[in-house]
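Every protein chain of the complex appears in place save one, which is left out.
Right, chain A next:
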């Protein structure tokens, strides 16, 4: 399992569109991908799940990838977070 912690910098937080793009990106990998905020964990391949976390600017999330291609998934998705959020 791989983990990556990230603090959201986008002033809007994880709003609908980046959530959608993130989900699309996560869906490219076979492994399980989750995001956790303050103890609540959701499936990062589901847009409503990601949005339901209501992640705001300045909040920290933990990205976890587990299974096939977990390394690649973690690298690609952390990069996505850094570039977009």
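One rule holds for everything that comes next: contacts are C-beta pairs under 8 Å (C-beta built on N, C-alpha and C of every residue); 3 or more make two chains touch, one makes a residue touch a chain; residues count from 1.
The criterion applied here is as follows: contacts and distances are computed from a predicted model.
Chosen from "CheY-specific phosphatase CheX", "Phosphoenolpyruvate-protein phosphotransferase", "ABC transporter substrate-binding protein" or "ABC-2 type transport system permease protein", the protein name that UniProt gives for the omitted chain reads "Phosphoenolpyruvate-protein phosphotransferase". In the full complex, chain A contacts the hidden chain through residues 9-10, 12-13, 15-17, 20, 23-24, 43, 45-49, 51-52, 54, 56, 82.
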